[in-house]
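Just one protein chain is left out here, and the rest sit where they should.
On to chain A.
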Amino acid sequence: MFRNNYDNDSVTFSPQGRIFQIEYAGEAVKQGSVVVGIASKTHADLARVAQQRNAEELSSYQKKLFEIDEHTAIAIAGLTSDARVLSNFMKQQSLGHRLTYGRPIPIHTLVGMIGEKAQINTQVYGKRPYGIGLLVAGVDENGPHLFEFQPSGMTEEMVAFAIGARSQMARTYLERNIESFADCSKEELVKHGLRALKESLVQDKELTVENTSVGLVGLKEGPNGRSSIEPFKLYDGFEVKSWIESVSESQGGEGEGDAAGEGMEVDS
């Protein structure tokens, strides 16, 4: 029987130069349900579809959007308990930064910290990578930001991105509309996010108020013409109802017919 000799730990390279444990951790991200993030000039938005953990509706949907600080939030795909560790770490760092500097932590700094923390797990014997992918959205002095985070410790700034199961479909939608995101209003941004989510749903599933939530953080006009932070707000349940309805009405708008065609090669 075939056996892979190079996937017993996360510190050993295969002869092809791969580290299998990291790649397997990447698979855990693909098991998680899809989350989408988009950044415009004024807002960053996160949208997600949740899986029910137990069959037969014995459980509620798993929460996937977490507020880190007033100005940042994450969306998770993968092992929720691993995400809690990172989420708690990010909350502590944001709080610490507020205490010592009296300002919200810059998003780039925060993402750099989790990137470094996750990378260590891939280079120390006896540790395992976080089985989690994140989208980190937030605003700082340089405006709204969206970052992708992978178990390898890789972080990258994105205009729009999707991770999780069947997320390729959502990414195809986002690629198609990328030009329009920068100048979107926050309402339009949310609708783009929900349409992208819809793309990656399985055949008979739909966006509902139970399985969909939206998070928004952005900039608003403050006193004396300076822009100030519009704190992160999570929209859940009935609060997303009108948005879901508006995207189900405008079906077929964004040329979804051909999108389904070429985006079909689904992950794993």
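Everything that follows uses one rule, which is that contacts are C-beta pairs under 8 Å (C-beta built on N, C-alpha and C of every residue); 3 or more make two chains touch, one makes a residue touch a chain; residues count from 1.
Here is the rule we use: contacts and distances are computed from a predicted model.
> Given that one chain of this complex has been left out, which of "Ras-related protein Rab-39B", "Proteasome subunit beta", "Glycine cleavage system H protein" or "quinol--cytochrome-c reductase" is its protein name according to UniProt?
Spelling it out: the chain absent from the display is recorded in UniProt as "Proteasome subunit beta".
> Which of these, A:T100, A:Q203 or A:S242, touches the one chain of the complex that we don't see?
Checking the options A:T100, A:Q203 or A:S242, the one contacting the hidden chain is A:T100.
> Can you work out which residue in A:Q16, A:N142, A:Q203 or A:S242 touches the chain that's missing from view?
Checking each option in A:Q16, A:N142, A:Q203 or A:S242, the one touching the absent chain turns out to be A:N142.
> At which residues does chain A meet the chain that is not included here?
Within chain A, the residues that touch the unshown chain are 99-103, 106, 108-109, 140-142, 223-224, 226.
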